[in-house]
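Certain chains of the assembly are absent from this excerpt, and the rest are unmoved.
As written, the chains take the letters A and B, and residue 1 is the first residue of each chain.
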Amino acid sequence: MLKTLSLPTHQKTEIIDITPQVQAIVTESGIQDGVAIIYVPHTTAAVLIQENADPAVHTDLLNTLDRLVPQDLPYLHQTVNKNAPSHIKAALIGPSKTVFICNGQIQLGRYQFIYICEFDGPRSRQVWVRVMQDAA
Amino acid sequence: MLKTLSLPTHQKTEIIDITPQVQAIVTESGIQDGVAIIYVPHTTAAVLIQENADPAVHTDLLNTLDRLVPQDLPYLHQTVNKNAPSHIKAALIGPSKTVFICNGQIQLGRYQFIYICEFDGPRSRQVWVRVMQDAA
């Protein structure tokens, strides 16, 4: 089962919790055991699984990516929104993550949530989620 | 179904489109709904999903990785081809990616293609692709 989430982003860079929406898709699927794969069909956004307790971790991550891939270097990709660093950050974090499902529930560590990383917002973004049953 | 692509690379670092070959494997599998997992059995290459419109993005990504993991630091891994940075770049981008299949077609965002990142070429490389049916 493949479902699409649509969500607006509000800042140039931003980390947005989508855990409840992913769980709702898993619940709707009726699948008890398997995996959910979360995928963004974008090249300047990414899917992240990270700390859910202290939002300062998100700021530290975004600041570190800004330091490693600064906005003002002479990149070759010259677009109106100067988003070469956005592409590179998205490549480093990656466009998808996989989580496990047991008894219809997403299995995450105690401090893990599922997030979308916006690296070139604000925009309207899509997130695709496929829930796959464990056939065994 | 597990299939192997073999491809030559031509430069030390290079980003090579394999989207048509992955689609051909999916088509050959006959699977209509599921996922394709693309995996490189190498430690100095990676699989990337990124921008397909402007090849300057690829150059920006390779240049950024060269800046972050420069060739001339005193790495401990001393081989003839001095490829410690190649391993580290491969670890940062990762050895595999997963894409969705609907109606027999790979589902990608408008600006996404599937690429192999060569970080220690030129070489002959393998890419493994497993197409898995959604059992639900």
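FYI, a residue touches a chain if its C-beta (ideal position, glycine included) is under 8 Å from a C-beta of that chain, and two chains touch if they have at least 3 such contacts.
What you see is a predicted model, and the numbers here were worked out from it, not measured in a lab.
With 2 identical chains placed here, how many copies of the sequence make up the full complex in this file?
3
The rule is short, and it goes like this: only the chains that are shown with their structure count from here on.
So if I superpose chain A on chain B by CA, what angle comes out, to the nearest 5°?
120
Between chain A and chain B, what's the gap in Å when you average each chain's C-alpha atoms?
Each chain reduced to its C-alpha mean, chain A and chain B end up 20 Å apart.
Flag every residue of chain A that touches chain B in the complex, lowest number first.
1-2, 29, 31, 34, 37, 39-43, 68-69, 75-79, 84, 87-88, 90-92, 94-96, 98, 126, 128, 130-133, 135
If you look only at chain B, which of its residues touch chain A in the complex?
Chain B reaches chain A through residues 33-35, 48-51, 54, 56-57, 59-61, 63-64, 68, 92-94, 97-100, 102, 107-112, 132, 134-136.
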